[in-house]
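All protein chains but one are shown in place.
What follows is chain A.
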């Protein structure tokens, strides 16, 4: 008997370890929180840590996802590729820790937010030895506006005067671009907007390197794939597709000295993250929250976090959208009662949930803007839904959701059975189901019968987008970039306004915040309008804001000079190794 139970124990351990290994398999979230924008680094800042920056050495930087191999800002598709590009290329314009644009290679002047004059620094060299001129920028902008261009970034060009005509083939060049000399360019937008600058594409492309390559073939060309040319502190020396990239110091870097001799980028599976960090095989890696507790235990590794720019939410389907007419055409009645939505928000214990599923690497968010962003309203100015089951019950009673048949669950005001249907996307990640289940349990605790449905991730967003009637309340995530304007996710005529939130007042505020006549250059005024808008949205609760997650880096304590803020890590030129 005894021996048998030992056998059972052994078998259970095996099964358990299989399960754990499977957990590690797929870490990346299916939702769109992947890309925190074209985040940039602060080139100007000096090394923040005490002590002299040491020269030389090879740093191993790891990624736990496989890049697609599109090493150019104009063509990359996923955040993994962007992480590599950041090491060898930079933007003309930088963002500071408040996500405000600051000059990097280019500085600018404008009087009316429609006509801009950009001045480039002289003597900045591409890795192939050519000097950077404004023509390289014009080349990039015209590539993006080319009808043959197969990337997604035309949105960052289309507001330039004449870009649509160029794309339709009616013009040979973009009329809004006027090259004054090699280092000066005037750009005219189709209308004055406060966010023209942050929306503008700020990455030049090396014209000489791309010479003779038709736009349609650029993304498959060697300049993008195997021999990328950038402006940054490191040059790409060698690429082994899908597994590693070797970067060497750029001796001609325009912005001061580079400390490291080399950076080796390695792709690893996230089951190996902890072991590789412990052994010193990897010096630095952006990790998933789930690896956090284990990495924290390592003596030779420290964790650096910064607030991220993405947030999770639970949305309510309030209407149906007609994609052709670009408007919300009907109301979905089930969750129209604002008190019901408020009660459901109060029912959720967000702190507990974040600690359980994100190991504390995040915090509750109370508004549709990550709190690190400069337009984020103060929590005292918006309606905050703290965990308060009593209040939730009270609100439900008031709204008429009471238990009439004594089964322990509330019926709707008409006395019919009421069931909250909650949908969550499913990938290979087994924690998704439990975290979704936890949310439904909070609702059951205040007497709302809840049902969870896990939907395969690709199908999931399709169903949400098409307002499929089986989606009632849903889990989602958005990431925001340096441009604060939330219109694309919130205006009634936008397809990505998934809850189909329809409030003319909200539309009016969003338009007002972008209008030059109303706001002009007055940032405080703009922020105030956004704060009013956030207050309005939190009062209407079209979605329950759940959590904002931190960006987490694990780095060996040998690595110095590394800084992380909301706009990403600092320039790799400042990193160094203590041996």
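The rule is simple: contacts are C-beta pairs under 8 Å (C-beta built on N, C-alpha and C of every residue); 3 or more make two chains touch, one makes a residue touch a chain; residues count from 1.
We take it that contacts and distances are computed from a predicted model.
Taken from the listed names "Na+/H+ antiporter subunit B", "ABC transporter permease", "Phenylalanine--tRNA ligase beta subunit" or "UvrB/UvrC motif-containing protein", the protein name that UniProt assigns to the chain not shown is "ABC transporter permease". Of A:127, A:153 or A:526, it is A:153 that touches the chain left out of the display. Contact with the chain that does not appear here is found for just one residue of A:238, A:300 or A:469, A:238. In the complete complex, the residue from A:271, A:305 or A:371 that touches the missing chain is A:271.
In the complete assembly, the contact with the undisplayed chain comes from A:488, out of A:192, A:488 or A:520. The hidden chain makes contact, of the residues A:220, A:329, A:384 or A:508, with A:220. The set of chain A residues touching the chain not shown comprises 14, 17-18, 21-22, 24-25, 30-32, 34-35, 37-38, 66, 68-70, 75, 77-78, 150, 152-156, 219-220, 225, 238, 240-246, 264, 266-269, 271-272, 275-276, 278-279, 281, 323, 427, 456-459, 461-462, 465, 478-481, 483, 488-489, 494-496.
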